[in-house]
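Take a look at the structure set out below.
As you look at this complex, bear in mind that one protein chain is not there, while each of the others sits in place.
So, chain A:
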Amino acid sequence: MIVERITEWNDTVSAELRQAVGYKTVKKKAGMKKFKRYFPLFLLMIPGLLYLIVNNYMPMFGIFIAFKNINYSKGLLGSEWIGLQNFEYLFKTSDAFIITRNTILYNLVFIVLGTIISIAIALLLNDIRNKVLNRFYQSIIVLPHLISFVIVGYLVYALLSVDSGLLNKTILPMFGIAEISWYTEAKYWPYILTIVHMWKTVGLSCIIYLASIISIDPEYYEAAKLDGASRWQQIRKITLPLITPVITILTLLAIGRIFYADFGLFYQVPMNSGAVADTTNVIDTYVFRALMTSGDIGMSSAAGIYQSVVGFVLIVFSNYIVRKANKENALF
């Protein structure tokens, strides 16, 4: 009410004022007032914005590094431009294909298996009536998510160590199988890494699915029960269709990130073993090793930019699809 009246008043008065004082000064005064009023809020934002500039925006502009032949003595800006040469070198190596293939295939397997397993567990949890037990199971299955990958590396090492691992010393002899040198045989790693990834992340996505299952109106189930539907039929005809939106969004978001691998998983769990690089090297580990071990700025930055750009396109693309399906669920 008051606001309306003031604007009304403003309109009539401002016409006169415009003539009397000149429009510009009025606008300037209002601007000054606004500035004064919101200045403290701007101050609050400064540390966060500075951090974004340093941590996010400067590296974004740092992409030019990939188009230069970086020479520390000349500095980042002073080094000479070499165009796409770094990218040419990168895609000439067999590494480029291997790391792209590994990153995408692992992520695809993780998405498919992870979704199925976590929904299955969420359905089980949803049926457990004992509240205390239910909460207990929930806490235990997300526990692996809390542990750093260094520790996970140790846990896996206790299982797989060649001369003292539980598998080689206790479990394999029980079945009469000879010791296996896990850390030098590439063929086992797709399975090992998939199992470790599931162990670490399924609990987390399970909780997300469980939350959406719980929010389903119980009346649907009651009506289905009256009609004599079995539990399995209820799951197939009520639960799964109603959580489909959540499944779609989580899957599409994961597809948007299919070009990014979990660095900790691929770096710590295979213990940085070169012998299994063929099946464990992903874009993230390649970039890291190329820079930190070989000091090859050109190759590593080219691979990094390749990842950032394709990753960005995929995220925008998958969001576009989510948006088409359901506008509310889109990220942007």
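We adopt the following convention: contacts are C-beta pairs under 8 Å (C-beta built on N, C-alpha and C of every residue); 3 or more make two chains touch, one makes a residue touch a chain; residues count from 1.
As a convention for this text, contacts and distances are computed from a predicted model.
Only one of "Potassium-transporting ATPase KdpC subunit", "(2Fe-2S)-binding protein", "Iminophenyl-pyruvate dimer synthase domain-containing protein" or "Carbohydrate ABC transporter permease" fits the UniProt record of the hidden chain, and that name is "Carbohydrate ABC transporter permease". Only one of A:I243, A:I258, A:I297 or A:V322 touches the absent chain when the whole complex is considered: A:I297. Check A:N168, A:T239 or A:T279 against the missing chain and you find that the one touching it is A:N168. Which of A:M32, A:L84, A:V112 or A:I128 touches the hidden chain is settled by the complete complex: it is A:I128. The set of chain A residues touching the chain not shown comprises 34, 37-38, 40-45, 47-49, 51-52, 54-63, 65-66, 70, 72, 75-76, 121, 124-125, 127-130, 133, 136-144, 146-151, 153-155, 157-159, 161-166, 168-170, 183, 199, 203-204, 207-208, 211, 231, 250, 263-264, 268, 271-274, 284, 287-288, 291-292, 297, 300-301, 304-305, 307-308, 311-312, 315-316, 331-332.
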